[in-house]
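Once you've had a glance at the structure underneath, I'll fire off some questions.
Shown here: the complex without one of its protein chains, the others still in place.
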Amino acid sequence: MADNDFDRIKKQVREFVQERDWDQFHSPKNLSMALIVEAAEMVEHFQWLTEEQSSNLSPEKLAEVEQELADIQVYLISLAEKLKLDIIAAVDKKLVLNAAKYPADKVRGSSKKYNEYKDRS
Amino acid sequence: MADNDFDRIKKQVREFVQERDWDQFHSPKNLSMALIVEAAEMVEHFQWLTEEQSSNLSPEKLAEVEQELADIQVYLISLAEKLKLDIIAAVDKKLVLNAAKYPADKVRGSSKKYNEYKDRS
Amino acid sequence: MADNDFDRIKKQVREFVQERDWDQFHSPKNLSMALIVEAAEMVEHFQWLTEEQSSNLSPEKLAEVEQELADIQVYLISLAEKLKLDIIAAVDKKLVLNAAKYPADKVRGSSKKYNEYKDRS
Partner (left out) sequence: MADNDFDRIKKQVREFVQERDWDQFHSPKNLSMALIVEAAEMVEHFQWLTEEQSSNLSPEKLAEVEQELADIQVYLISLAEKLKLDIIAAVDKKLVLNAAKYPADKVRGSSKKYNEYKDRS
């Protein structure tokens, strides 16, 4: 993969919005709504599938899911931009937090309590 | 920003999951659910705010929103990984599609029809 | 409104599912996914509208929103049925809880803190 692809797509998303004068609709409130709508389009592909079927999608279905993946990423980029937040920096901070919250030696395995762990990223 | 940060965080997310043996829970079906739950935690911060208030968050609120941003990105990375999809490639394809679907000269402006455009990324 | 309409529609939803032998797909897990997908279809109608526009929908838009309202109610009924829960009883309990959590004399008004109240039902 080429360098700085993430910076490149952030720039492309920004320009796409500006060219269309759509920034006026991009309050964080609205963007959070647009993002969850795309997240739901992702969920919709899996709602009647078993977990195993969800891991074995047809090429057609995979192509549709790929589009929702992109839509979610694009809105996330716009949302971060509007809030003047940096996604990479935010993820770095969160991974440190999560590592402290879920020490590997404590949470590894399959005890009943694993159902109580909300963050499984 | 350093090079390949996106590759770096993808690798860190992958290792985080492996160290905890959490991959067993990461069917695409489950990950799509975890992702929309985080998207909703983002929405929750804005549900009673006006659009303007959503653009002027306190430092405390902004820090919380930054965590949801990270959580969404992390699950998106895990979901892409499980589906063997590449987020950057997916976004590249989608931006081309969107540019054709919404030519700037046609959709720019504030006609009533803008409410009918679903993709405003 | 006629008596027992809620019981009537619960019965009709149950029969609709049974006639089609769709109960096999109706695990609570799946139903929760189907429900949030419909909730997102509702959100989608409002994502680019201002709050005021959302209170003044065209007849066409209102008809679409009415369909999402119905879809959400129907999946909620199926979900309650699968979990052997009674929606009316659940609401009764929750209203009592909420009244204690948000005493009217304490939460009425427009202090800054109102943004911190999650349950505004």
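Chains: A, B and C, in written order; residue numbering restarts at 1 for each.
The rule is short, and it goes like this: a contact is a pair of C-beta atoms (placed from the backbone, for glycine too) under 8 Å apart; a residue touches a chain by one contact, two chains touch by 3 or more.
For clarity, every value in this text was computed on a predicted model and none was experimentally measured.
The chain not displayed touches chain C at residues 1, 3-7, 9, 12-13, 16-17, 19-22, 24-30, 32-37, 39-40, 42-43, 45-46, 49-52, 54-55, 57, 62, 65-67, 69-76, 78-80, 82-83, 85-88, 90-95, 97-99, 102, 104, 107-110, 114, 119-121. By the touch definition given at the top, chain A reaches the unshown chain through residues 32-33, 36, 44, 48-51, 53, 114-115, 117-118, 120. Residue positions on chain B in contact with the hidden chain: 25, 30, 33-34, 36-37, 39-41, 43-44, 46-48, in rising order.
Everything below uses one rule, namely that only the chains that are shown with their structure count from here on.
Here the CA centre of chain B is 25 Å from the CA centre of chain C. Residue positions 25, 30, 33-34, 36-37, 39-40, 43, 46 of chain A each touch two or more of the other chains.
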